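Only one protein chain is missing from this complex, and each of the others stays in its spot.
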Amino acid sequence: MGHDDWIELTSGEIPLAEIAAWVVRPGCGAVDIFCGTAREQSDDRKGVERLEYEAYEPFVVPKMSEIATQARRRWPQVGRLALVHRVGPVVIGEASVLIAASTPHRPESFDVVRWCIDTLKATVPIWKREIWEGGADWGLHAQVLPEVAEVPGPDR
Amino acid sequence: MGHDDWIELTSGEIPLAEIAAWVVRPGCGAVDIFCGTAREQSDDRKGVERLEYEAYEPFVVPKMSEIATQARRRWPQVGRLALVHRVGPVVIGEASVLIAASTPHRPESFDVVRWCIDTLKATVPIWKREIWEGGADWGLHAQVLPEVAEVPGPDR
Amino acid sequence: MPSVLFFGPARDATGTRATLIEGRTLGEVVASTVERYGEELARLMPTCRVWLNGEPATPETPVKENDEIALLPPVSGG
Partner (left out) sequence: MPSVLFFGPARDATGTRATLIEGRTLGEVVASTVERYGEELARLMPTCRVWLNGEPATPETPVKENDEIALLPPVSGG
């Protein structure tokens, strides 16, 4: 993980403004930032009060670093890249995850951020619990982790 | 322009943190924010010191509002939407433009922001002047404005 | 008399931000403008759009006393 990657698992609020300032590079003309924010509704679970994220903590940063390595292989023009996820309670409206990237031109800023969030949701060992009016259960649309051979390694 | 649109032409720094907090909606689980930032190089113009944006000022906000209207027609699920552009000098690393949108799910947050920035660059009457080591001239890759019939109107 | 505004490269070509130019239609005003400012502006015209009071308009559109006409070279916002 180079000094141009910001990879973090945090139990506090994600410092969006700080990351947005950090991600800018003088050689890059484009910055894209994606935030996943806690919603008040999840399919037919209405009145969601908060989310609780649980993680296999020692392996979250390594897995997110693999994603960053892969992203830089696919888009070598990326300047700075941030992948930050929260653990613990997240109230409605707060960000549970943030991906940010700077690139010389704009199309690839969208492409790399989108690829990173899609890959993070499919490969990083984190589980969301939803607490809504009259119920609590694990997040819907969970994704089966990849098999050994599917896991993107830093050598590919 | 509804209270869920933030459309602005400003000569000061774009208030990214404020817009990022404003754009979040409890019914939306995704926020995408794109910033165009001033680069130190533009094709073979090296050592760019700053940009100077000139606008046909009275019509920038109306044109950006038309883009917001069109965007909401294409993606009715958009929660809040911001289109903010700077005018005057912009030093390297600062944002000249910001687009932000909240949507219930993530794919359309990328789609709407990307469509808005592409459309803004092609249709809003703003001109960029680049001041670099030993030269100053208007931005490269300028786009001919649409003909009457091509202009997206609020009624289509 | 209608006013004519120049932006970006068109302002460089004319050396001014705005002027007053006579004409009954948008086409007449534009023709007189190109005549007044000469070759550098003429070279830009094929890529310029002409707006009347903030909207694209055709050369046949009549112009009135206080109309605002803008010559808009290719844009480079963003």
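Read from first to last, the chains carry the letters A, B and C; within each, the first residue is number 1.
Assume contacts are C-beta pairs under 8 Å (C-beta built on N, C-alpha and C of every residue); 3 or more make two chains touch, one makes a residue touch a chain.
Note that this is a predicted model, so its numbers are computed, not measured.
> The complex has one chain that is not drawn here; which of the drawn chains does it touch?
A
> Please identify which residue in A:58, A:76 or A:134 touches the non-displayed chain.
In the complete complex, the chain left out is touched by residue A:58.
> Using the definition of touch stated at the top, determine which of A:69, A:96 or A:109 touches the missing chain.
A:96
> Hey, which of A:26, A:93 or A:139 is the one touching the hidden chain?
Hidden-chain contact among the options goes to A:139.
> Taking the full complex into account, what residues of subunit A touch the chain not shown?
Residues of subunit A in contact with the hidden chain: 36, 53-56, 58-59, 62, 85, 96-97, 117, 120-129, 138-148, 151.
The definition used in the following text is that only the chains that are shown with their structure count from here on.
> Which chain is in the middle, if each chain's centre is the mean of its C-alpha atoms?
If we average C-alpha coordinates per chain, B lands closest to the whole-structure average.
> Using mean C-alpha positions as chain centres, tell me how far subunit A is from subunit B in Å, no decimals.
Chain centres of subunit A and subunit B, defined by C-alpha means, are spaced 25 Å apart.
> Approximately how many whole Å separate the CA-defined centres of subunit A and subunit C?
About 49 Å, centre to centre.
> Could you check subunit C for residues that touch two or more other chains and list them?
If we look for residues of subunit C contacting two or more partner chains, we find none.
> Please list all residues of subunit A that touch 2 or more other chains.
none
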